[in-house]
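Excerpt of the complex: some chains, original placement.
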Amino acid sequence: MQHFASDNYAGICPEALDYMVQCNGSGHEQAYGDDRWTARVCDRIRALFEHDCEVFFVFNGTAANSLALASLCQSYHSVICHELAHVETDECGGPEFFSNGSKLLTVKGDNGKLTPDAVERTITRRSDMHHPRPRVVTLTQATEVGTVYRPGEVGAIAEVAKRHGLKVHMDGARFANAVASLAVHPADITWRAGVDVLCFGGTKNGLAVGEAVVFFDRALATEFQYRVKQAGQLASKMRFISAPWLGLLDNDVWLRNARHSNAMARLLADRLRTIPGVRIVFPTEANAVFAEFPPQAADALRASGWRFYDFIGAGGARLMCAWDTEAETVERFAAELRTFCQAA
Amino acid sequence: MQHFASDNYAGICPEALDYMVQCNGSGHEQAYGDDRWTARVCDRIRALFEHDCEVFFVFNGTAANSLALASLCQSYHSVICHELAHVETDECGGPEFFSNGSKLLTVKGDNGKLTPDAVERTITRRSDMHHPRPRVVTLTQATEVGTVYRPGEVGAIAEVAKRHGLKVHMDGARFANAVASLAVHPADITWRAGVDVLCFGGTKNGLAVGEAVVFFDRALATEFQYRVKQAGQLASKMRFISAPWLGLLDNDVWLRNARHSNAMARLLADRLRTIPGVRIVFPTEANAVFAEFPPQAADALRASGWRFYDFIGAGGARLMCAWDTEAETVERFAAELRTFCQAA
């Protein structure tokens, strides 16, 4: 049975699995990333972004974000993020741990998004040594509430950051969904808009495990491999983390997967919008739908076997669509919710 | 072409890959370890050890060791290890990073092994607050130089540790090789001998990625899942890390893999021993052979395409056999070395 609890309930997409099997058949390979598969994937990512970026693979999103931020910060620095950002709410203090104490300065903003003004106010609020010095702005793209930043929005925030000497990090656990939603070139919402480091998510897009940390500013990547190693994020059999990315990159499967999950979210939103008693909370721009409905309906859905999360901090249920979510699942969920809402 | 550089040059063994493919076909699964596959593997590991242990999966050995040690230590504690231990020489300061400063106190010992006397001397050498307080003894089983601790040796060290209030950790990156070599029950060199926490290596035994941290003392595992999460070691699609363990555990494939790599190492040692100019440095008890031979021969081997490491700190070449090392590869390497030694 499929669920809407998380896009990581889904498995490995066939193209990625094929590469895992294929690279297992190629005999002994050098370890720790010195293999041919990893070199090939890195080149492909450089081609994708049309930029000579530096690429590293780590195991998951918490590590990708935390290591990237730690590489940009000293312990007495701070990171400006939206109050609903994953780094703030769902990484169990990972960024603080990896950086040995860098503080997250949270900012409010509509639809899960930072604004240039709010960022600037936070940067300039304090400038004394008794408060951690702002050093990075981090954007989540797509956001935790399923919205996306337009290229101009990214650029405007990056401009503020750069003007004050800050770096720009992008948590792209659902970067594919953002690119698919905006129908832009991936460079247009990253380095061309001022992003220095992107954590490019693979897991939610159809991999078993593994995210790419992409440094558009190569100088920032100096010695990053030591950091990755020390933090227990260097895969010995690296090819099994990297090669499956070829499955995503060939024929733009990553975009196909993202377009599909986005489409399923739109379908779900469309269906829910027609149900009396249901309210869609945020614009549905990526693969998430946030909906409020009667608690009795939520209980009934769960009793019926459905799994989904309440969204702490924003109200309602968070419903995530994955690369493999079927339209039939969406229709069935909507139908059951309609029934339960009528009964409520 | 196969190499002797590292047992992690090898790929995934077929039984493990089968489970990865199989669990991918089972539809949506709960994330972060709340899936059926992970529960099943944990039960199987408990059955294997005949103990109600607590089991966690993390991505690699550096993380497994570092997190286990960090869970046993505060920052001002110290960890007693052999001077050639992986935690000391090859984890880039991972244990110090995860623990925020716990110091490794290194001890010399023949054949890469600690002795009870040396451990006790290190424990009792200082007892003032100006020196990190000893809190853990860590054993590597099999050791970094391809030897193994007998059950009585583990027990004697653990006895010293416990008498002084220390915990016992075992780095079992090659635990399977040790069990296969000793032909003992896995419990006999772990909890029955006084080991509190085992890092049970899967990667070198035929997995793509993933090690199990096994707490025989469940009280020590309290809140360990938070530590794993914060440190970026919690797999969202956990089943792809855990399910392949079933491939190792079914029909004792883990022991079959280990016996094979051990046998290849013995074969290699036997062949090398007959070559004039070659000296075997350590007893060949697991899947490693350490051999000294003329530098010209080493250069010639590398020019011929072979990859292997010098063993810094112990002299000579480190030759590792993997679960898939073929006898033909061993024979060919030995024959080439013989030729190059004659020429030297």
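By letter and in written order, the chains are A and B; residue numbering begins at 1 in each of them.
One rule holds for everything that comes next: a residue touches a chain if its C-beta (ideal position, glycine included) is under 8 Å from a C-beta of that chain, and two chains touch if they have at least 3 such contacts.
Since the model is a prediction, treat every value here as computed from it, not as a measurement.
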How many copies of the chain make up the whole complex, given that 2 are shown? 4
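FYI, only the chains that are shown with their structure count from here on.
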Could you work out how far chain A has to rotate to sit on chain B, using CA atoms and steps of 5 degrees? 180
Distance from chain B to chain A - Cα centre to Cα centre, in angstrom: 34
Residues on chain B engaged by chain A in the complex (per definition of touch): 1-3, 5-6, 8-12, 17, 20-21, 23-31, 58-64, 66-67, 91-94, 97-98, 100, 203-204, 208-209, 226, 229-237, 240-241, 307, 322
